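Here's the structure we're looking at; comments come further down.
Of the protein chains in this complex, all but one are displayed in their positions.
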Amino acid sequence: MQEFVMKYGFLLLVFPLLGAFLNGIFGRYILRRYGEAPIGLLACASVFMSFVLSIAVFLALNDSENGSRIICNAYTWLNAGNLRADAAFLFDPLSSIMILVVTGVGLLIHIYSLGYMKGDSGYYRFFAYLNLFIFSMLLLVLADNMFLMFIGWEGVGLCSYLLISFWYTEKENAIAGNKAFIVNRIGDAGFLIGIFILFWAVRQGLAAAGTFDTEGLSILSFQFLEKNISLLNGIELYGASAATIICLCLFIGATGKSAQIPLYVWLPDAMAGPTPVSALIHAATMVTAGVYMIGRLNFLFAMSPLALGIIAATGAVTALFAATIGCAQFDIKKILAYSTISQLGYMFLGMGVSAYSAGIFHLMTHAFFKACLFLGAGSVIIGMHHEQDIRNMGGVRKYMPVTFAAFLIAMLSISGIPPLAGFFSKDEILWKTWESGHHILWLTGLATAGLTAFYMTRLLVLTFFGKNRGSKKDCAVHKIKESPFSMTMPLIVLALFSAAAGFLGLPEALGGFNRFEFFLSPVFGSHRGASHESMEYMLTAASAIVAVIGIFSGVFFYLVKPELPARIAKKIRPIYNLIYNKYFIDELYSFIFVSGTGIITAVLSAFDRYVIDLTVNLSGYILRLMAHIIDWFDRRAVDGIVNSAAGITLIAGAYLRKAQTGRLQAYVMLLIIALAIGVFYKAIF
Amino acid sequence: MGNLESIRYFAPEGFLSVFIITFLIAGLLRRKTFSKSSFSCIAGTAGLFLTLILELCINTGYPDAIVIFSGMLKLDALSHLFKILCISSSILLFLFSYSSRETSDSLKEPMEYALLILSCTLGMMLLVSSSNLLMMYLSLEFLSLTAYMLTGFTDKNEKASEAAMKYLLYGGAASGIMAYGLSLLYGITGSLDYSGIHRFIAENNSGIILYISMIFIFTGLGFKIAAFPFHAWCPDVYEGALTPFTAFLSVGPKAAGFAVIIRFFYQIFTVRGEGDVLTVLGSADWPAMLAIISALTMTFGNLAALRQKNIKRLLAYSSIAHAGYMLMAAASLTILGIVSVFFYLSVYFLMNFGAFLVVIAVSNEFNSDEIEDYEGLAWKNSKGAFLASMFAVFLFSLIGTPPFAGFIGKFYLLLSILQPENPIYWLAVVAVINIIISLYYYARILKTMFLSRRQKGTALSGFERGQYLQYSLMAGLALFSIIFGIYWSPLNNISMLLENFIH
Amino acid sequence: MNIEIKEIVFISIVLLTIAPCSVVAFSRNILYSAFALFFTFIGTSGLYFFLDADFLAIVQLAVYIGGVLVLLLFAILLTKNIDDIKKTNTISLRRSITAGITVLVLFFSLFFVFLSTGWTPLNGGAAYPNGTIHELGRLILSKYLLPFEIASLLLLAVLIGSLVLAGKTVRQRED
Partner (left out) sequence: MEIITLQSFLIVSLILFLTGLYTIVSRKNIIGIYMGIELILNSSALNFASFSRFAGRGLEGQVFSIFIIVLAAAEAAVALALLLAVFKRQRGIDADKLNILKG
């Protein structure tokens, strides 16, 4: 088994790539000739193969006694001087869980898309992108070195861009795609700089340890880094410890990809893409890349408590911040998007307090219930004929019972109602936060849990209960019907998982064994502190109670007294507006960046045209000034040479008159001025 | 090595010279045959192919550099690799000219056109291997003069003669300044040979005059690669010249220019010490100069490209920016720097020629080079989709997105300035910022092509039988841009030949 | 006395070289500029005699004056109507002021650098009392044979190219 993985593990990546390739190249032809079925089948089959292989990997890892780490080295990618990078894939408990989630949820979403995308003219394109995404995500997760990981990192960004603007005909989608791409690129730049500094720092460390020849050493591979991480001790960059700077740079990358403050703005807009995409990329998998990266590099982050603190704080603040916004949104997908941001904040909180396995646990459960919620929302949207505003919904429960049931389970799970999955994972993060002594962050997390329960209930109630508020002519009630089986089946499966997955990580305090943490312990080590069982019981109870309160207040406000929220909103109008408009962060950014960039661009494009004139005019101005002085001097002192001074003034005046610029000679002028500056500088110094 | 023994090693250039003369005589005798543009193009391509084969056969593998013609030329890995690059770009120029309607319509004298291209190639080949100031200056002028004439070589396009005139006057000024700098360098060292100058500088302290002569000389070299204060001719000439020639100009002569820069600075002003650490020889800190110019060049090129409306102009500014990136590696004072310049140039060869080929194909259709004519190109018909997706590959590669070759190239360049022996962090930061800026204008083209269904410009014709050369060239370049992004070891191994370029 | 005469001749030749430069740079009449350039070239040729470069002086006279300058005159006569010749070579004021400042900066920087640099004569300054033609011929046909041949190819290419570029214009004029 292990040898199989070692030899053929790379096949896991080959299948989706093949699928993407075939659909991308021949899809148009197949669609015209044979219809949609072969395309969907091909796409699903390729992901299914990967899923099977993922299970094989999982089993192989469970078998293995020693080390729990299998490396599949496909080929030496590059061996240039002192840089070596292999196309090698790392299979360990962490990556095996990730690939199970990616291929498993991915497979369900592929199946769901069969129904969802039916009749779309870009059917083959959609599946090609989706397969390409699976490939990139697997590359990101399985990469054995930073270099390869970065390629996957860029790849998922690219696919996300392609898929957000999938319906490119609408301007809004295209803009959203661009926004996602650009914001992500900002993060990526940080990530790339982080990699470079890491590379540099390890090289410095090796040199300090007496190893100058790094030829053939794959120094960016995780194995090498983990083993030699102590090399970074004492390496400094601009006065700060290199580890901290590297971690912060990498974290900037993570905030971009995982939509954390301050780079979260792209995610809500990304909901413009098709709903399966939102479920797969913008909820379950890609956005968790940042969390995964931190987990993968936990040994590096462990060296910088400062960076960890910043990560925890950012996570907690993001969680609360996004949850408040979620309370005042009306677009069903936007609410889910903000909830995703909020839950990602949880995961970062977990990572920041070194509760890595808890963070990854939440990542997994979140993938299940959030995918379920998104797919449920998609089902509702399709049922309501592309209506996304929850104010125009209501009463859908009667028409779509399966969707409702699945949605309800997932919603209870995310709200943290025991014994559903979300409860255990969230609770574990909160408990670890408390245990690590960050009590304020714990409180933030708790408040977020309450808010989450509240706005999720609001969403559920407004969508599924009450009377249908849709205008009759747009979506007549009688037309709403349950989605086809290909769409409900994934919903059911995901709902089951979001209900039951929690028992994998049942904490010991509750009589469980926490298999999850045990399984991950080769990667993260065992973090079992002294047991405070009574404390843990109390906190667990607290979070459950908060969740229940949240749900009840949600039910109270939106089901029992539906007129109340509007009244309250009216009373606290300014605050409500602030939240409703998402704290005006988008406007702020667009003011700072977009208009700022616009101005800068305008100035800089004028640079080419005007800089030479500017130089010319400046010297003209100086000359005129001199001429004035001479003029004044002339009139006062020497009467005889007035004429010449006037002549100079005249020259300067004529000079200031806007003459036609001869471009060519202005070019040469620039050249000569540069020459003069260079020579003058060298002659003086 | 004396003149007679050298001829053996001079076979490619010698063959090309003889070919040029034969071509001329045959062309004069058989005026009619040669006035068909297809015949001239094919004959010229054949000549270049033979030259390329000779180059590959005769000068393979350089355990030691060979100095021929009493020190005029030096044959080593640098000259070998860059010669191959230059000859290939000339071959592509022929093929492009053949497939461009703009060229074939406007060329009344294909024989002379072919002759000038061949001469231009000869100039480049001599330029990259010359190791004597006189030879270098002569072949630089050879290249420049033929380039001026080729720029103005059309009578349809009224911009061409203006562009050629500007090119000539600017180039004349730059080369005059360079000649003055060469005279100063000769005055200091009393020698024209690179080796002689190297020896003199190693033994004597020559003061600031050395730096000043270097600044003057760099004017001419910077003009050739369009580095920042000497870049200004570039956009005008690129816009005015025939598009195939513009494509050539942005790759071939630029590669030759880089070869000269590397040879000039690394062969004369550098010593290789223990552990392959390079150090500057003499009083002039040229890496700092190159680093500053590189930062300015890339920043300027990228910023100026942001608001361009003409695709050729945009690519001109982008090529200025790319020259900046490559200059960065040249300034790194490491062996990896030299290697990565060549690596990047060969990648750049693929993606830039590819991008220009798409521009040629589109302007064949619309007779225009404005970016707005690309609107909705991807959705017009299957040919539009093909052109747009090819363009997308080249643009992504130019941006430096994985898995395209441009990414690897940029990675090498960045790696080279972060080498522990001589790291320049600020330049790396500037470069990364620049790469991000460049994203904007490339993405704008992509957006125009893909994200808009509004179709501007006239309708596209379908695939034409006569243009299959063009399509297959395009697909080949795109294929290699992707292959080298995933599996670049071959290219890497070839570039690594440059490791022993400095002894 | 003998030496003094030599120096006086030298100074006058220098003046003959430099003084017309101002006409080249400032005259409004392009023909005057061309004639001034003629004197500058002659002056330079004279300077070459002082440098014991007799062959170079002859080449200067033959190529520059016989070739380049005649080409320039042709260019002037082919492109301008003779009646407005007085305003043929105007100056852009803004540019000339900036250029003046820049050039002055360059002049002073380089002036002092040139004076302060110790130009080491490597062989005490070589004089060729018997003329340089013999030695030059040997050099060009041995060490510099390749550039010599390449230059001939270059001239061939230029010949062809200029014929096409100019011939096209002339042909179109006839149409």
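Note that the chains take the letters A, B and C in the order they are written out, and that residue 1 is the start of every chain.
Simple rule for what comes next: contacts are C-beta pairs under 8 Å (C-beta built on N, C-alpha and C of every residue); 3 or more make two chains touch, one makes a residue touch a chain.
All figures in this text were calculated on a predicted structure; none of them were measured in a lab.
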Left-out chain, listing which of the shown chains it touches: A, B, C
Candidates B:L56, B:M165, B:V271 or B:I494 - the one touching the absent chain: B:M165
Residue touching the undisplayed chain, where the options are B:E102, B:E141 or B:D369: B:E141
Residue among B:G14, B:G190 or B:P420 that touches the chain left out of view: B:G190
Hidden partner chain, touching residue among A:I193, A:L462 or A:L664: A:L664
Where the unshown chain meets chain C, residue by residue: 6-7, 10-11, 14, 17-18, 21-22, 24-25, 30, 33-34, 37, 40-41, 44, 47-48, 50-53, 55-56, 59-60, 63-64, 67-68, 71-72, 74-76, 78-80, 88-92, 95-96, 98-100, 102-103, 106-107, 110-111, 114-115, 119-123, 125-128, 132, 135-136, 139-140, 144, 147, 151, 154-155, 158-159, 161-163, 165-166, 168-170, 172-173
Residues in chain B touching the chain absent from view: 133-134, 137-138, 141, 145, 148-149, 152, 158-159, 161-166, 168-169, 172-173, 176-177, 179-180, 182-184, 186-187, 190-192, 235-236, 239-240, 308-310, 313
Residues from chain A at the interface with the omitted partner, ascending: 608-609, 660-665, 668-669, 672
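Here is the rule we use: only the chains that are shown with their structure count from here on.
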Centre-most chain, if every chain is reduced to its averaged C-alpha atoms: B
Distance-maximising chain from chain A - centres being C-alpha averages: C
Pair of chains joined by more contacts [C-beta pairs], B-C or A-C: B-C
Centre-to-centre distance between chain B and chain A (centres being mean Cα positions), rounded to whole Å: 39
Distance between chain centroids, defined by C-alpha means - chain A, chain C (Å): 66
Per-residue overlap in chain A, given as positions that touch at least 2 other chains: 666, 673, 675, 679, 682-683
Where chain C touches two or more other chains, by residue: 110, 113
Residues on chain C engaged by chain A in the complex (per definition of touch): 92-95, 97-99, 101-103, 105-106, 109-110, 112-113
Residue ranges of chain C in contact with chain B within the complex: 110, 113-114, 117, 119-120, 122, 142-147, 149-151, 153-154, 156-158, 160-165, 168, 172
Chain A - residues contacting chain C, complex: 615-617, 619-620, 623, 651, 654-655, 659, 662, 665-666, 669, 672-673, 675-676, 679-680, 682-684
